[in-house]
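Have a look at this one before I ask anything.
Only one protein chain is missing; all other protein chains are in place.
Chains here go by letter, A, B, C and D, matching the order in which they are written, and residues are numbered from 1 within each.
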Amino acid sequence: GESQKETTSTAENEKKEELTSKDIIEKAAKDGKVGNWGLGNEYEVLALLAKYDLPTDFLSQDFTMDGFDDDSITLASAMTYNELGLVKNDYEGGYGYKDTVEYIDMNDEGVAMLEDNIFCSKDFAKENPETVAAFLYASFKGWEYAVENPKEAAQICYEYGSSVSKEHQEYMADEVAKLVSTDTKGEKVSDIGNMDEDAMKQTLDIAKKYVSLDDADANEKFQNLTLDDIRDTSFYEKAQASDGKFNVEKKKVSIQLKWLPDAQFMGYYVALDKGYYKEVGFEDVNIVSGGGDIAETTAVNNNTVDFGVTWETNLASADASGMNLVEIAQIFQRSGLVLVYKPENY
Amino acid sequence: MSEERNIEIKTRQLGVTFKDNEGKDVAALTGVNLEIYKGEFITLLGPSGCGKTTLLRCIADLQKPSEGDVHIQGMTPKEVRLQKKFGFVFQQPVLFDWRTVKKNVELPMEIMGYSKGERSDRAMEMLEMVGLKDFANHYPNQLSGGMQQRANIARAFGLDPDILLMDEPFSALDEFTKEKLHEDLVRIWKATNKTILFVTHNIQEGVFLSDRVCVLSPHPGRLSAIVDIDIERPRPVEVKESTHFNELVTKVRNSFEGGSV
Amino acid sequence: MSEERNIEIKTRQLGVTFKDNEGKDVAALTGVNLEIYKGEFITLLGPSGCGKTTLLRCIADLQKPSEGDVHIQGMTPKEVRLQKKFGFVFQQPVLFDWRTVKKNVELPMEIMGYSKGERSDRAMEMLEMVGLKDFANHYPNQLSGGMQQRANIARAFGLDPDILLMDEPFSALDEFTKEKLHEDLVRIWKATNKTILFVTHNIQEGVFLSDRVCVLSPHPGRLSAIVDIDIERPRPVEVKESTHFNELVTKVRNSFEGGSV
Amino acid sequence: MEDKVVLKKMGRRKKLRERIRENPKWQKASTVILPLIFGIILVGLWQGQVLHRLFHTDTFTLPLLDKIGSIMADNKEKLLENTFSTLQVSLMGLVIGSILGYLMALLASFFPKFGQGGLAVIGAFASIPVVAMAPVFNNWTKDISRDASFRSMISKTIVVMLICAADMGLNAYKGLTNLKPYALDLMAIYASSRKKIFFKLRLPNSIPYVFSALKVSVPASIMTAIVSEYFAEYITGVGRQIRENIVLAQYSTAWAYIATACLIGIFAYAILMILQSIFLKRYH
Partner (left out) sequence: MREKMLNIGNKKWFSAVFWILLLLIIWEISAIVVANTKRIPENILPHLYQIIMAAFSGEKVSGELSASQAVLTSAGQTLLRGFLGFILGGVIGFVFALLMKMSNLLGKMLFPYLMLIQLIPVLGLAPIILSITGDINVSRVVIAAILSFYPVATNTLYGFKSVEKEKYDLMYIYAAKKHEIYQKVLIPAAMPYFFIGLKIAAPMAVTASILVDTLQGDGGLGCLLSQSLKHAMSIYTFWLIVFFSAFIGIIISKIIGLIETAVSPWKRRP
């Protein structure tokens, strides 16, 4: 089959240039070979399929990119800072496709949704305003440093019990830095953590369209959510305006990540490593790794941890079902999701 | 034997009915009226399946009578059982696989709260009596059929119950062992003034050992005759060749009605 | 009996050694040389634990001898077993709980491939013989001890094996049933010219039934005497009261060496 | 005097109680009634939020029953669809796995030491965590079919199968070999073939053990099906729904699916119990 594939791909080589993302998506959808992990990651893909009037079905990708590798999925979801790297690079664990693969970027397609943020419970924010602001201040500082020195940040993550190989860590750090410092339109942003009105609105709108909750009450509440229900910009502003002096109410705090420890969360590790948290008055900041069955929203809601990293959609649906959580900063300014494909398949 | 002796066990119109597979009632025992004196050695004889085991089980509170009742020392079987006054030798040896022969014999003594040393001494004594001293540390599945039954007997003798119920204890044993155990049994019985209810198929054995022989008949199981055995004690083995002994044996045999079930 | 009769079973220096818990050897049987003629009724007598069951098991290929060997019709026990020539009545009734009495009796016939009708007829016939006709549809745990043993006997009789090995089949039975089954056994034996090896503790029984009585002695188990029973057949029950019968019984008894194990 | 009357009364009352207790009809009915009573108490404690106080939890993580019920009622079709897919996987895995385990046990009973090795191998497979097996089988079954839903089902079934095989293997082996003393001797005397020994002795002897194995495998098969759904290629099944909803913090909906899983379990268990009462009628 290998050689046959090659001949077709060379024959269609010239035609390939003219292929638009619409063609690719249409073909993949028709073959039933669009992949995503589901579990709250799928809305951008659904929005994209809907944008081209295609049926919103997709295959479930497992942890690996094996499905993409063996062509059981021809248009596969990938995070720029993770799976895309694995597909392209040939270090340990990578598939080594280099630049022979191409991808469709959600930001370009106008269906981007915002990912990693920082949130806490409304009660916690109300009772510990200084703590929240101080935490943001130090975390932003950490992120700032990480964005400027991704290599060093990767090294720091690697040392903090990361289970990701060094090369991949470095790749991740580079890509994450881009997400933190570029917005959905590809423009540089200067303020880390900024909660951009438009981008957040777009995220919520897409979510409302594609998230369908089985719980009728929750669903209704979800549809009626406004941005102001799920975010509070005051702490961000306070942190931005601060001189770095805080009077923290709680000296020991913890933050639960959305996934296992790696450069996706380098800002916090850098802040911890460089002592930024200590500088603002914390005795101890515990970074709890996530990626587990206890979702970060649950952990924050039942007070096991103080802060959490999650995505806007998750936060909104959690609030809709009765949790009282609030976003206090938006770290990733653009969507990290792309749909990767091998051009020879089209 | 004086008539003023205390009645130890008394059954009144005792009846037991089982259900068979189709749910029909099968009478295993009906209308049994039996008075057993304190210190008496009494034998139950009867064809296979006539209800001997069932009668023993009723007395020992292992089986609830369907009709009538049992009184023992003026108490119910249950009360007597709870006072640990029964000893029982089952028809089939019930030995625990995971205990050695000696440990099996010690079991009831453990429950009665004998001290460790006493237990061990007594168990060895009993095993010596039944000729199993050398097999004390074997497990039951390493014994022959007769040896298992002897271990079973040793266990019952290890205790000193008021009432000893023995269900065909010696039928798997050879003549010599049997004769020796007859002697031991009678000796122990005399020394401790136990009341003994003994089941056997062997008329000679029953006559030789007992004060009275009760004959049960089948269809349904009931008490059909009681024969007094008026042979003086102590009874040497030679008594078995006496005319009176043989007359009694014949008398018992004749009181059987029909064959087996 | 004529000396030219064929030898059916022959053991040569047969010995069996078991290991006890401490791994020491225990000789259950040593140097047994025995010749059994075709069509003979032979009884094994001996104190409990002397190796009777073990000897039967060696002949039936259920136990590998540690020494010596067994020849049957010029074949090994295994070959004979595979030709389905054995019948065996075990000392303990081995009945399958999940089968009714009748189904238990039918089991070997099922294995031998009898037709359904034949199986059922024969099973009922055998159950009638042992007096269990009314209990055909009961399950084993609904039977008394003696009734279980009778079911066990019925099962062995249901087949028609060349060699019938019976390990204390009648010890749990009452006199009447026993006498009836003695009669049946002898009748069947005569009619079919089986070779029968019969284990019992009852000297009278052994003498009454057999052509020869083999006495085993313990420590270690060995053949200590063989007594020819030269009583004419057919033997009516009254023969038990004859002087010659009693002489033979005494002769056998005297050939015992010492008591039980 | 009065004491005696009281005693008599007590005696009678006790007799009545005992009579009820010994009544076979009550014996049968009680196996249904008693759990039901417990269930009603549980429902009361749950709905009355006593459980929540006991477990220091809130109605958010452990939603109230009426809420769960109303979600189930609202999503009947979706629920049924997912239930069917989970049931299919667990049932197929259970049946194939149990047969496989039984055959393995059979082999082990024929060649004891030899076959026990085989049992150990199956046991080893069962010790590989479902989380690890699921993706591997996903990969292995990729070539089976072009239809993702089909191959995904196969791979889930294989996982369930292995788990059930181990359980059945161990129990059945015990049932096939734990025979009455002399039972094998009896069969040897009749020179019965291995086949006959199996059908007449070992098989009937093993039936109670088979049921004791099933009592473990039935819930295990459902649980395994649910876990393997987390990793499956094709998104369907109760387990997958639970996970999706937990991620979205929709605990009420997740519990609706958990309740469904429990209902499947109860249903399967009830069937098992009925089968058991039919098959074990003869075993006293």
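Just a few scattered comments:
In this text, contacts are C-beta pairs under 8 Å (C-beta built on N, C-alpha and C of every residue); 3 or more make two chains touch, one makes a residue touch a chain.
These numbers were taken from a predicted model, which means no experiment stands behind them.
Touching the missing chain, out of D:K78, D:K215 or D:R282, is residue D:K215. Residue-wise, the contact with the chain that is not shown comes from A:S165, picked out of A:T56, A:S165, A:Q223 or A:N324.
Residue in contact with the omitted chain (choice from D:V43, D:L80, D:A124 or D:I144): D:A124.
Although one chain is not shown, part of chain B still touches it, namely residues 57, 60-62, 81-84, 86-88, 90, 92, 94, 96-99, 107-108, 110-112, 139-141, 159. Counting the whole complex, the residues of chain A in touch with the unshown chain are 62-66, 69-70, 82, 86, 92-95, 158-159, 161-166, 168, 256-257, 259-262, 288-294, 298-299, 302, 304.
Mapped onto chain D, the interface with the missing chain covers residues 30-31, 34-35, 37-39, 42, 55-58, 61-62, 111-118, 120-121, 123-132, 135-136, 139-140, 166-167, 170-171, 174, 208, 212, 215-216, 218-220, 222-223, 226-227, 239, 242-243, 246, 251, 254-255, 258, 261-262, 264-266, 269.
Definition applied: only the chains that are shown with their structure count from here on.
Counting C-beta pairs in contact across C-D and across A-D gives the higher total for A-D. Between the Cα centres of chain B and chain C there is a gap of 28 Å. Taking the mean of the C-alpha atoms as each chain's centre, chain A and chain D sit 40 Å apart. For the pair chain B and chain D, the distance between C-alpha centroids works out to 48 Å.
Residue positions 181 of chain D each touch two or more of the other chains. Residue positions of chain B in touch with at least two other chains are not found.
For chain A in complex with chain D, the residues that touch the partner chain are 32, 38-40, 59-64, 66-67, 70, 72, 211, 213-216, 218, 293, 295, 297-298, 301-302, 313-314, 317-318, 321-323.
By the touch criterion given at the top, residues 18, 20-22, 45-49, 53, 91-92, 100, 131-132, 134, 137-139, 142-147, 149-150, 167-168, 171-178, 180, 201-203, 253, 256, 259-261 of chain B touch chain C in their complex. Looking at the complex, you find that chain C touches chain D at residues 57, 60-62, 81-84, 86-88, 90, 92, 94, 96-99, 107-108, 110-112, 139, 141, 159.
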